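Worksheet for the structure shown next.
Left out: one protein chain. Kept in place: all the others.
== chain A ==
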Amino acid sequence: MHSNRYCNRIIVLPFSVLLEIRVKPDNSGVVTDGVKHSMNPFCEIAVEEAVKLKEKKLIKEVVAVSCGPQQSQETIRTALAMGADRGIHVEVAGKDYETLGPLQVSKIMAALAKKEDAQLIILGKQAIDDDCNQTGQMTAALLDWPQGTFASEVSLDGDKVKVVREIDGGLETIKISTPAVLTADLRLNTPRYATLPNIMKAKKKKIANVKPADLGVDLTSRLEVLKVEEPPQRQAGVKVETVEDLVGKLKETGRI
């Protein structure tokens, strides 16, 4: 007899993103010191899905993992307030944090997934600050697990997962076996708000501290950022009175 509690553990990976973007004066990057972080919206949806699966009693435990400096703990706390059972904070700070990208995060996730014996990894499809949309896919590749990306609907069916994916031109339904990696798209669910009473309750939940070196992960980046600059300022528009004026102006600026 198959137990319907086949799925034991889900790891969710909420990213924290900067709330306010300012380019550093030397154009080498974006200011991160002292800027408030908040959970990536797609990751909120991922956490919500994991908690929903636990509430349906389809899985036993939800572990929230975040990689980054001290501020990442805030994001883990929010995930705990939404219903995750425990958290793991992978400490990455300073220079390593500046070069922390999808490749490094997925190496960390792969190591953790093996260590924690997880059946499902759920994350947001992309982070709204770097828009990479790579971490989920890379993690699946490193673990050699199937992936259900851009998920707008997830259902567990025995030891398989049915995923409805949002793709160009419509929806695609696939069935993949566990363990697997899923990335959440906008319409997967409506994430609950982490209210004050939930945050208070979540203070009792544990957050373990781990260093990437403990997991045997090498964080060196294969990328080098050459320059970061703001998009060009929008020029003010010019109003014209007549069509002749419009044509005149267009000729003036060499458009026609």
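In this text, a contact is a pair of C-beta atoms (placed from the backbone, for glycine too) under 8 Å apart; a residue touches a chain by one contact, two chains touch by 3 or more; residues count from 1.
By our rule, contacts and distances are computed from a predicted model.
Missing chain, UniProt protein name, picked from "Transcription factor TGA1", "Complex 1 LYR protein domain-containing protein", "Trafficking protein particle complex subunit" or "Integrator complex subunit 11": "Complex 1 LYR protein domain-containing protein".
In the complete complex, the hidden chain is touched by one of A:V30, A:L58 or A:I128, namely A:I128. Among A:P197, A:G237 or A:G254, only A:P197 touches the chain that is left out of the view. Although one chain is not shown, part of chain A still touches it, namely residues 41-42, 128, 186, 190-191, 193, 195-197.
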